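Heads up, one of the protein chains got dropped from this complex, but the rest are sitting where they should.
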Amino acid sequence: MRIPIEKFITPDRKDSIKRTWYKFSSNPLSIIGLISVLIVTLSAIFAPVLAPYPESWGRWVDFSQACQPPSWKHPFGTDIYGRDILSRIMFGFRYDLLMAICILAMVVPTGTFLGLIAGYYRGTWIDTVIMRITDIFLAIPSIVLALAICALLKPSLFNSMMAVSLLWWPWYSRLAYSIASSLRNEYFVLAAELIGAHPLYIIFSEILPNCLAPIFTKMTLDVGWVILIGATLSFVGLGAQEPTPALGTMVSVGAKYMPDYWWMTIFPALAIAFTILGFNLLGDGIRDALAIEEI
Amino acid sequence: MSENLLEVKDLYVNYKIYEGILKVLNGVNLTVKKKEKVGLIGESGCGKTTTMKAIMRILPDNALIPNGNIFYKGRDILKMSDDEIQKIRRENISMIFQDPTAALNPVLTVGAQLMDVIKYSTDEELTKREIRELAIKALKDVALPDPERILKNYPIMLSGGMRQRICIAMALISAKELLIADEPGTNLDVTIQDQILRLIGRLVEERGISVILISHALGAVKGLVDKVYVMYAGDIVEMAPTEKLFSDPIHPYTQALFKTVPKLTGGGIPEAIKGRIPDYINPPKGCRFAPRCIHAMPICMKEKPPLKNIEDEREVACFLYE
Partner (left out) sequence: MVSYVAKRLFYSIFVLIGLSILIFTLTRIIPGDPARLALGPLAPEWAVERLREKLHLNDPLPVQYIIWLKNAIQGDLGESLVSKRPVVKDFLTYFPATLELVIFSTIIATILAILIGAVAGRYANSWFDNLARIFTYIGISVPGFVWAILLLFLFGYIWKVLPTMGQLSPGLPRPPVRTGMMSIDALLVGRWDVFIDHLKHMILPALCLSIGRIAQESRILRAGIIENLKKDYIAAAISYGIPERRIMLSYLLKPSMIPMVAVMGMDIAGSMGGSYIIETIFNWPGFGRYSLWAMLNKDLNATIASVMLMGMFFAIFNIIVDVIVAYLDPRIRVMERAT
């Protein structure tokens, strides 16, 4: 019997996706993560349609409905201005997701590119400069640096995003660096060099494809972490400001009315936990399914 | 040489893995008598180590034993209580693992590990000093120089040959009746491997214990053991006294196996056996060697040949000798 030679060279792409999905879906926790992420994302996107009281997102006041405990009408209760907490949480997902997406959109390309360059020029001064700078950013818990930077700037959603971006890129540099420097002396890189390929071509076409899976996985996990750090910043008043319904802000504003109107803070707090948990479960599921160990 | 010390009867072992069930051992039969030295040869991956781990009852958690018995002095090891098997491990049977580097705990000193083995190898309460002296003696017995220093060392500080000797010393403490040696010295260079094998031979001779020596260094087995079992893909295919097996192998697999041994005379690349060990998830229905066998007959594909006594002290599992 003749076996087609292609079978030995490239594994069937469709088959590998199927296999990955099988591994992913055989872990119930991954599925829970996927469903949570879908719930959060969909309610963020369709918040104006799905929210029972879409007008609650902003400067809406209805004192006749103020401080209502959870009921069928307001499942999570209302705040001191009579705004529906459930609706505000749904809009809150928007801000938290938007923040995560914007930050990652800035941080991932920058960090990855710097890491790849440093890895490609391993052992030269370029490597030293880039990686020593990343060491500086990683020499202190990120929350402290984020607090310090945000406190210096005028508190706003945009400024907190800038602050988190400034200190988040080094993680991607480190990840890309570890992969790039380990591939540096592989034959396919050396061969490309030998035929005179441009360093940028080698970095983007030969090395980058090998980093994509771990970087993608790290991004999924990081959505959770970025939301966590963003929520913490807005909790201390350094992120989005009232009346913007960011989840951390809602927790901190609600905490003032704590024992009596507990629902104003407990439900947004649980929403934060739910979101981060969802992204962590999803990210872990993807990591296990793709068998990535670097992260 | 009369009493059977160890008797493995019709032993099956399966492993459950992600892809399915690996049917590795396919009814293994093997007997070790008192003070007998037995060799077990075969390609890697044919189930030699699995058989030995089943005897020690240290198979991994995903291993299943659907059928079979392992009688030790007439009592089934597989049915023993934890305390009973523990006593046997402590006092009667012990095993030298294939890779001495993996078999020594990397974060404990040689002394700590060796002295633990000594401490738990007997019901007597030994003092620290006695244990230490026994440990030094055990290291001297395997011809290790400067045992005092070695006790303080971590495995990584020692050479491969020294680690192997330490493993032998540890195994011998609790092997008062049967020693299982799983490819000792395979990862070492040939001269040291030869020394190791001779050391084991000398020690079991001195102490009068039985030994099962697993190896794929066929020549090494030759001078050391009384009889040899040949294993292929989870089956014992042939058993014969050493001299007879080497001068006149009769199972097609054994014949092929001997052809793979490089010879000093004649030169050339040894003739490899065509094909490879079968897939254990869907093993061949009949004789597991049939797909690679040059003498295969139609019946070989349908039925499993039983291990049959064909002459005195000689067994073979092949339809050619029906």
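So that you can tell them apart, the chains are marked A and B in the order they are listed, and the count of residues begins at 1 in each.
Simple rule for what comes next: a residue touches a chain if its C-beta (ideal position, glycine included) is under 8 Å from a C-beta of that chain, and two chains touch if they have at least 3 such contacts.
For clarity, every value in this text was computed on a predicted model and none was experimentally measured.
Screening B:I58, B:V190, B:I281 or B:M301 for touch with the missing chain picks out B:I58. Taking the complete complex into account, A:L277 is the one of A:L50, A:A213, A:L277 or A:L290 that touches the chain left out. Contact residues of chain A toward the unshown chain are 29, 132-133, 135-137, 139-145, 147-149, 151-154, 224, 228, 231-232, 235-238, 248, 251, 255, 258-259, 262, 265-266, 269-270, 272-273, 276-277, 280-281, 284. Although one chain is not displayed, chain B still touches it through residues 53, 56, 58, 60, 86-91, 94-95, 97-99, 102-108, 112-113, 116-117, 120-121, 154, 156-157, 167, 170-171, 173-174.
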